[in-house]
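After this line comes subunit A, so read on.
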Amino acid sequence: MSTTQYLFAGFGGQGILFSGKFLAYKGLMDGANVSWLPSYGPEMRGGTASCSVIVSDTPVGSPIVSRPDVLIAMNLPSLDKYEDAVVSGGTIYVDSTLIERKVKRTDVKAIYIPATKLASDNGTPTLANMIIMGKVLSEEGQFENEEGIMAALKKVISAKRADMLDVNMNVMRLGHEYAE
Partner candidate 1 sequence: MAVVFDKPHALADVPLHYCPGCTHGIVHRLVAEVIDELGIEGRTIGVAPVGCSVMAYDYFNCDMIEAAHGRAPAVATGVKRSDPENIVFTYQGDGDLASIGMAETVHSAARNENITIIFINNAIYGMTGGQMAPTSLPGQVTQTSPYGRDTSLCGFPIKVCEMLSQLDGPEYLERVAVNNVKNVKNAKKAIKKAFENQVNGKGFSLVEVISSCPTNWGMTPKKALEWIDEKMIPYYPLGVYKDRSAEK
Partner candidate 2 sequence: MAEKVLMKGNEAIAEAAILAGCRHYFGYPITPQTEVAAYMAKRMPKIGGTFLQAESEIAAINMVYGVSATGKRVMTSSSSPGISLKGEGLSYLAGADLPALVVNVQRGGPGLGGIQPSQSDYFQATKGGAHGDFHMIVLAPASVQEMAELTVKGFDLADKYRMTAMILADGTMGQMMEPVSLDFAEGEKVEKPWATNGTKMARPHNVVNSLFLKPEQLEKTNFERFERYETIKQNEVMYEEYMMEDAEICVVAFGIASRVSKNAINEARAKGIKVGLIRPITLWPFPEKAIAAAAEKVKKFISVELSMGQMIEDVRLAVNGKAPVTLCNRTGGMIPEPEQVLAAITEAAK
């Protein structure tokens, strides 16, 4: 039985919900059971926005992720809030442009990537989320099948914005190729 619980957290506007939706679709297209649950309400416009994604080969029970296997932290308040919740042996992805401190836990794997800077240098400042996503897919060995990634992108990017498909694919490659 394999179930991975992801928690994406950051500021509203960082594309937290979008990258979560992409990952859920990726799972769905790979034949997994998936769920996606956003935080909602006023906190979407300022404070910490988060979204729970579960990808599992068995039916998803509760869609609420309170003990993530994987935390994607895109700002300091998110890391402060959720670091302790990550399961032992889990992984924390840190946008090191926006989060200056290191992960305090020693029983989890910490991966630092200056996603916001990479996105900005690439001329795509709003896509730091997808740079981290590229890194996540890379770490999970999911980058070997780029066609699968593109297929999932097509599900979350409307046909009207087809030009964004390659843009997203390219920034994910930046994350994939980034080495600390």
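Definition applied: a residue touches a chain if its C-beta (ideal position, glycine included) is under 8 Å from a C-beta of that chain, and two chains touch if they have at least 3 such contacts; residues count from 1.
With respect to how the candidates were assembled, all candidates are chains of the complex that A comes from, given by their letters.
Predicted, not measured: the structure shown is a model, and the values here were computed from it.
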item	value
Selected neighbour of subunit A [touch, this complex] from 1 or 2	2
Parts of subunit A lying in touch with candidate 2, wherever the complex brings them together	21, 24-25, 28, 33-38, 40-41, 60-64, 66, 155
